[in-house]
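Here the complex is missing a single protein chain, while all its other protein chains stay put.
For reference, chains read A, B and C in written order, and residue numbers begin at 1 within each chain.
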């Protein structure tokens, strides 16, 4: 099996197809996110997966080219921009420890006086939205330009209906931003922050596009400089560390245990994972487990690292 | 600098010496653990560091051969034995998510009805002590034999004075075990559990010994079979995942961010870290930061991964 | 001193004047509420006190006729209306246990899934505002009419500037109502609920007016029927029980201990207290202690029950 280690002889296409067959029994497990009407309209019986290696190989199966709402995966882009703008000063506004509670818990926030535990829980991402609003000339355009630049693809766009639908039902996020404002940790107008936050989450991309984009985070030796936002090699690696410890809500430990790769999931059913200096992979399927992560997505990634015997550990 | 990547040309001895010079300014920072009288007697102005590569190289500096109380680092050995005995059934008794609160918090335990968040917080380690008591013929002897077998060193031993000193002042751990017993998650007598728990923590080892021992966890391709306890390659890797997400109390995220390696620290001032399939490293210095991790130890490891440009990310 | 027990020989005017002299040393203690700009404009060096017995006696000192923002005291009126409308069904929407934490804590609310602990913490009062909005034809007019009817005074009114000022800075209350809405326990539009809630809190009354109004709650033998809202004798007594256990934020126990009367305080510096079947008393002074209760107000009431040797205990 050692030969599997060598990516230059791995038949990724065959591997993804095998994985898909193996996880088909889980196709009806879990429940699509329905708290946002626009998301609930998506056909839940879809699955896509795509992998890109740093050597230029790629493989994709099923609906790998269907765009979906990336939701919380967008928080990786916000973090990249905030780190580029603020450097380590960012950590005065938000922590980098795993949250240890459900991703939307206000308890921790109140106990810790408005400093979110990490940039990937909702409160932390809302603080990042506030930072971007304060530092970007045209926040919505600039954010989209950055994502398009990393993706090398100008057709990527927001889905305004999803953003509006989410704002209209986003009571918990509205509670969070009000609590943050109360603690003095939000500079901008609450509605502007929420609007921008939901816009970022509404970006739609396919597995192929996401997988390609995340090569930028998988390869810290490549210069990271997009639309004027730059990260050092060390910053790229540290973003991986944050994805590893905080990328899966209250299931970060389970994901590290089963999959062993840094990554980020979204309630739209997407998951991206990175094997540093090897590959990036994106998988999508709308049915979620009770922790909010795609059931088939996690199964697929678990099989990927089990089959290739490759993980960061 | 790319040449540094190649371990066969790295001069580790020189590297460790450079690191030591660079962190000397921090030599008086932090505060030795003093809640255990026996630990408070240790001279705080000590520092040791040792690295072992899977290729057989080694380097060591300063008090790398002085034994110290490994304390919570022993929890890695308990976990290895429990995983070997119980397999994935272990996770019915203890979780594997980062705790998100101070390492000794009873709050989470109460909220989650006696199921500790992970095996490395005190409550989780106490549950593992209970499991070992129920499953080993001669728990104290068997545990020591296991550690000696992994170390290939029969002189490693408990420090009974430290264990007794710790029991006498271990009010918080006594609170934890009583709470666990109340929730029905402890099978054995409370005093026996506490005694065994403190005995395990009292084992004394040097940086050189710890570094050598942890090669067993750094190299998942080597057969793991010591004193009758076996782990599969996959189990060894998963232990790394747990060290990565849970090994540093409430500073797991910070350690991942700064150092980027799985590892485990103890209040005796020791830290072990692993670069899978590359090396294991142990560092020791008794002065701790407010989160309970060795100040010089973390600085040294941060420099190690920065200088070698090597981390799992 | 036994003669003091007999209310028909008590010289209340002299008593209040003595009390005022005795508490003058505390006149500069505490800090006026400043989180609402309009409230911060009030001259903090004011004090008023008025008592009404059920026998028809009355006494008043200092600024007893100056109107101030009654703030949370208005929650007693909301509770009376909600109890009149819903009866014991009200307790399906809100509890009646003391909160045990700061009056604005979201923690308890989240743990208890959107059911506020009692009607006098902000979350409970917001739920009552929602109930009134759902059940009143003209909520603002109806609420004011009710208060005016109990007071027998048509000049009592809202202070719209205070209400607006409070909404503009009411991030914590906005967080609460969003969290409640998220848990499905708010029927109406969030902004309407908040607006109505702040309007109710903005009512301005003098000590004399408040003291007179609260006779209706002090005398459960008198028919309670105002503007179409009726309470049984038993319901009036039970409102007293709630004022006793929940009327003073996180200081209910302290107030029971020192004063021994049911009552309700507001951040405007007002406090009303009731000696059932004997008297009602209102006191006002804007400087608050750290728990949000008027410093001179509590001192005055403590002296009142100490001097008269009268409390419910």
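Annotations
Definition applied: contacts are C-beta pairs under 8 Å (C-beta built on N, C-alpha and C of every residue); 3 or more make two chains touch, one makes a residue touch a chain.
Since this is a predicted model, take the numbers as computed values, not measurements.
Note that the absent chain touches B, C when the full complex is taken as a whole. When the missing chain is restored to the complex, the residue among C:240, C:265 or C:285 that touches it is C:240. The chain omitted from view is touched by exactly one of C:32, C:84, C:108 or C:294, namely C:108. Within the whole complex, the absent chain has one touching residue among C:11, C:97, C:154 or C:225, and that is C:97. Touching the missing chain, out of B:181, B:220 or B:264, is residue B:181. In the full complex, subunit C touches the omitted chain through residues 95-101, 108, 117-118, 220, 233-234, 237-238, 240-242, 244-246, 250-254, 256-257, 260, 262, 276, 306, 309, 311-313.
Residues of subunit B in contact with the chain left out of this view: 105-107, 110-111, 171-172, 174-176, 178-179, 181-182, 190.
Simple rule for what comes next: only the chains that are shown with their structure count from here on.
For the pair subunit A and subunit B, the distance between C-alpha centroids works out to 31 Å.
Centroids built from CA atoms put subunit C at 48 Å from subunit A. Contact of a single residue of subunit B with at least two other chains is seen at no position.
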